[in-house]
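Certain chains of the assembly are absent from this excerpt, and the rest are unmoved.
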Amino acid sequence: MKREQLIDRAIAAGIALLLFGWWEVASRSGWISTLAFPPPSRIIANFGVLWDQGFLQKVGYTLGRFAAGAVIGAVPAILLGLLVGSRVRLNRIIDPFIAAMHPIPKIVLFPLFIVIFGVSDVSKLASIALTVFFPAFINSAAGARSISPLYFEVVRNYGGRRRQAFWYVLLPGSAPMILTGIRIAANVGLLVTIAIEFTMTSNGIGSIIWLAWQTMKTEDLYAGVVTLSVIGVLINSTIRYILRQVMPWQAAG
Amino acid sequence: MTFAVENVTKEYGGGTGQTAALEGVSFAARGTEFISIIGPSGCGKTTLLKIIAGLVAPTSGRVMLNGAAGEGKVRTSLVFQDHGLLPWFDVLKNVALGLKLQGIAWPEARERARHFIAQVGLERFMRHHPHELSIGMRQRVGIARAFVADTQILLLDEPFGSLDAQTKLVLQQELLRIWRQHRKLVVHVTHDIDEAILLSDRILVMSGRPGSILEEIAVPFERPRTLEVLEASVAGQIRRHIWQVLEAEVKKSLWVTT
Amino acid sequence: SERELTSASMVAEKPQRDRVRMSLPLSVAAGPAVIAHAEGFFADEGIDFEIMRLDANSALLGVASGSLDVFTNPVRSGIFNMIARGTRIQIVADGTHSTAGPCVPEGFTAPPALARRVKAKGLRGQRLATIKGGSTEYLMTRLLASQGLTTADVEMVEYPAGESSTGEFRVLDAVRFNFEPSLTVQREKGLIEMVATAQDVAPGYQRIVIGFGKRLLDDDPELGRRFMRGWLKGVRRYNEGKTEGNVSILSNFTQLPPDLIRKTCWPSISADGMINLDGVRHMLEWMHQAGYLETEIPEAVWWNPDFAVTAARELGDESRAVE
């Protein structure tokens, strides 16, 4: 098992190297536009330059915004999702509202947030939180619905009250779907954070990408993109780690 | 404690139409009795136990405790026919479940759970999760969980069905010991007529679906009993009688001739 | 050092400074405010100045709802419709406008081959990128009109353009509106050529205006006047051109490298705060025809020159000297 995992990691790394290698060659030899797709080596070298300009601090701004918004959105989403998902009638009443609010574009309606929350950072966090809310809610509710009623019977049988059923059944039983929802929500939230930073802030990865566009510094652009990818991979590993701890019998790699 | 099931009826609704599971089930019991229930497959035994435990609502009728309606009022522990182990907990946590839910601190709950886990021969598997156990082992975990909870009513739904004869014997004795010592009401569903004779004060025989009580048979043997009671002629009579009642009931649904 | 003294004494008398929040784009067009802030002109006026980077709609709604004090916006129908619906906002000063000169900060560009074709044979049948409703649509109709064409005579490409655009990275094979800094960057790389400047198409083109909301207009007009003094001082310093100080302040603010800031063309901003009224009137006429304006509103309702006039008078003649 252990060895197989190492081999698979190596295969993934190999594929990544191959892709980047091909990109490097294709860019250097001019098959693909060097402007649009600068060779990876140059992107990496450029990281050094950015580093000296406080790159890490800018990433920190993005992460701070993202984390705050994500937590504000995800925690109530999970709790409400589990509650609604575990009660058929509540679900029937609440679900249409969720369905109606989900497709309302948060970025496009950002100015309305300004009216409600003012021009402060609260408006930005609210958009991120609201974006994170929906996938987390929907998957949590579906997770709650997927739990066999037998398990709730078991807890009631041994004198467990509703609050206890939450900790003993609802939360562990829907953990895989909650975590899958969190994974999607985190990524969507990250995307919205970047979109907000694009036009609404003068710091963070989003503004790096925006500036890079303005000045056609594609290495900077890819620095932003690579950073986002790394964040994405870290989010995902964390979630898989938690999943392995919580659901030992369903751990896939 | 007095206990009575009064005219309980259950209909399941749902996508595929109505299914009548129980019809007018009534019986009474003393608070320290050992009752076994025997009936054809699908006649509503599990449904009846769940109604007594307050897990399923009867369509009509009620369960009386000390003269008042009380489904689920007095604490019961049900050994589920399909084990009902929580897949996210290991054996230890599953067995300690009832204690934890009663607010007993973990060190004490752990020790008490450990005792019964050893009793069912699974000490080595304390840290295993249900999916790593054989079916019989899961059933034993379910039994240990009910034993450790020590409630006034113990409901057992074919608890020994997946166990080998020897293990079954050991656990039957343990069940009797707990019952005698803690003076509780046991309602025990089984398909094994001999087991019912060996263990119970009274045997209720149920009709085919929709289930109702056809007969109540008192088992007259002194306790403690040994396997020898099964060779007594009274046991033979009881066995034959139940056999015939069941045969008639089963033939109604199974048209194949033996 | 004189300024430091005054500001110190002001702090001493009046520890409670008034906060003014203003929306600004992350570009050189934010120059006057950024410079005034950095040079302490606002502090001199007892203003605790705060810059907000916001999109145009958020800026307008921010001012309308009182959480923002000064908006920076392109001239567009939304401003006038809001006023017509009773929102208390007014345009109070010039943001940027076009002037004749060698250094052009905005105009229609195209990739070299297309640009040459357009210059030789005109726009008819060529690809033109725009988006409806904004001030770029106005400029585009002017561009077409200058060649006696309408939108029916060209191939319209749906693409982000004008002030909404975030990405200048994509090089589009079409004539499109373009502005700094991507204008300079793309021209340097030989990716585009200028087809027609904004000044060619609409002389004195009023691109950006700044405006006040209820707080500075009615509740505390004195603060509005103080802000305007600081702002105009900023404009004068901005108009000194690409000095070391200005370049470094703007480079800091926009996060663009100083040499790029120096290379780009800085848009003109009038030192007395006056807008190109004729130009705006013409735009309003066009908006009305295009159906973007709900009702016509009198000039006095949307344009309030008083703050700028007063501030310019108080600041004396040195402003004019620079211009």
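Letters A, B and C mark the chains as written, and numbering starts fresh at 1 in each.
Please note the rule applied: contacts are C-beta pairs under 8 Å (C-beta built on N, C-alpha and C of every residue); 3 or more make two chains touch, one makes a residue touch a chain.
These figures come from a predicted structure and were not determined experimentally.
Protein chain copy numbers over the entire complex amount to A x2, B x2, C x1, going by this structure file.
The working rule: only the chains that are shown with their structure count from here on.
Put simply, the chain farthest from subunit C by mean CA position is B. Nearest to the global CA centroid, when each chain is reduced to the mean of its CA atoms, is chain A. Centre to centre, using the average C-alpha position, subunit A and subunit C are separated by 37 Å. Separation between the centroids of subunit A and subunit B, computed from CA atoms only, is 48 Å.
In terms of their C-alpha centroids, the spacing between subunit B and subunit C amounts to 82 Å. Shown for subunit C are the residues that touch two or more other chains, of which there are none.
Residue positions of subunit A touching 2 or more other chains: there are none. By the touch rule above, subunit C contacts subunit A in their complex via residues 21, 23, 26, 52-55, 57-58, 60-62, 64-65, 67-68, 166-169, 181-182, 185-186, 189, 253-256, 260. Residues 35-36, 110-112, 114-115, 118-120, 198-202, 207, 210-216, 218, 221 of subunit A are the ones touching subunit C in the complex. Those residues of subunit A that touch subunit B in the complex are listed here as 150-151, 153-160, 164, 168-169, 172-173, 175, 246-249.
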